[in-house]
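Here the complex is missing one protein chain, while the rest keep their positions.
Right, chain A next:
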Amino acid sequence: MAKLLMEQLTKTFDNKAMAVENFNLTVEDEEFIVFVGPSGCGKSTTLRMIAGLEDISSGTFSIDGKKMNEVEPKDRDIAMVFQNYALYPHMTVYENMAFSLKLKGMPKAEIKERVRNAAEILGLMDYLNRKPKALSGGQRQRVALGRAIVRDAKLFLMDEPLSNLDSKLRVQMRTEISKLHQRLKTTTIYVTHDQTEAMTMATRIVIMKDGVIQQVGTPKEVYDQPDNVFVAGFIGSPAMNFFNGRIEGNYFVMGQTKLLIPDSALPEGLDNQEVIIGLRPEHITHKPEKDQSTVEVNLDVVELMGSEYMVYATLEGHSFVGRVDANLNLSAGTVFPMAFEMDKARFFDPTTEKRIK
């Protein structure tokens, strides 16, 4: 149970590249925070600074009000799960999980009880005497989790723990980790580059790019109210569609196409301004009756996903994806009216790429 405070956290490597810049974040007790971003965005470096595996170049990091900058990793009372599990190959599953407790000098009986408890939660009871080599990827991942659980640490750190698993197992482990968090309520920081993991597991998401925080918010907030083009494009799958154009009166104009924006959705003071609008695929769809937001487009690719189609098309030089009900009979190469739900559009400044509210 811990409350974390990161103020102006900065990491530079060899006084050159800035890996993390002015990272400010407060993590409340029992939160499940996910750091998400493309590779090289500094999310793992930040996690490693929290763990104490990487020195903090400047700024402060504290747990429960106690400054941790100079505290050794072993004295921070944290547990960490690594991407490639980092299980000790010469120890059995039991020994792997018991290692930290043994180092603490805990009585054998208590170690046994704790390891057995964790093994039971994770369904590892039958594997306690095996070496990691004799386990499958999913089982190894569980042992790595078990090693963290037995510690009863203040803080769990997880560095892309699921990225070595196949997609089916990943979904399964994702729910197991979520369940585990609901059960143990340990403050957790989880790093991933997979926005789906971030959306499904987090209480709050921290989106990073080039070492800088882009937005912090609940999954719903970052999905519905993205602060900038990067966040809007990164969160959501398929990604949000962007169109460059101009506001003229109540219309969004690009080339020959004019789309009517409802009054309520149009931010003030945008008349005659260049803007980028963002529309999620689910907001470009099919509507039976034509109106001022419907455009006839030529369908480039049509993918049947079961309950719906993903349709890929081009409008005024912008490729976009829409979602259409699977009951309609669609095929590539046909011309089809697509409705742009402009009341759901998000507006961005083309120079700063920030959202216009």
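The rule we apply is simple: a residue touches a chain if its C-beta (ideal position, glycine included) is under 8 Å from a C-beta of that chain, and two chains touch if they have at least 3 such contacts; residues count from 1.
In this text, contacts and distances are computed from a predicted model.
Participant: Can you work out the missing subunit's protein name as recorded in UniProt? Choose among "Sugar ABC transporter permease", "beta-galactosidase", "RNA polymerase subunit sigma" or "Alpha-D-ribose 1-methylphosphonate 5-phosphate C-P lyase".
Facilitator: Answer from the record: the omitted chain is "Sugar ABC transporter permease".
Participant: Looking at the whole complex, which of A:K43, A:R147 or A:R323 touches the chain that is not displayed?
Facilitator: A:R147
Participant: Quick one: say which of A:M49, A:I63 or A:A79 touches the chain that got left out.
Facilitator: For the chain that is not drawn, the touching residue is A:A79.
Participant: Of A:L4, A:A19, A:I33 or A:A51, which sits in contact with the chain we cannot see?
Facilitator: A:A51
Participant: Just to verify: which one of A:K67, A:K104, A:K179 or A:K354 makes contact with the chain not shown?
Facilitator: Within the whole complex, the residue contacting the unshown chain is A:K104.
Participant: Suppose we count only contacts with the excluded chain; which residues of chain A make the list?
Facilitator: Contact residues on chain A toward the absent chain are 51-53, 72-74, 78-80, 82-84, 86, 88-90, 99-100, 103-104, 131, 133, 147, 151.
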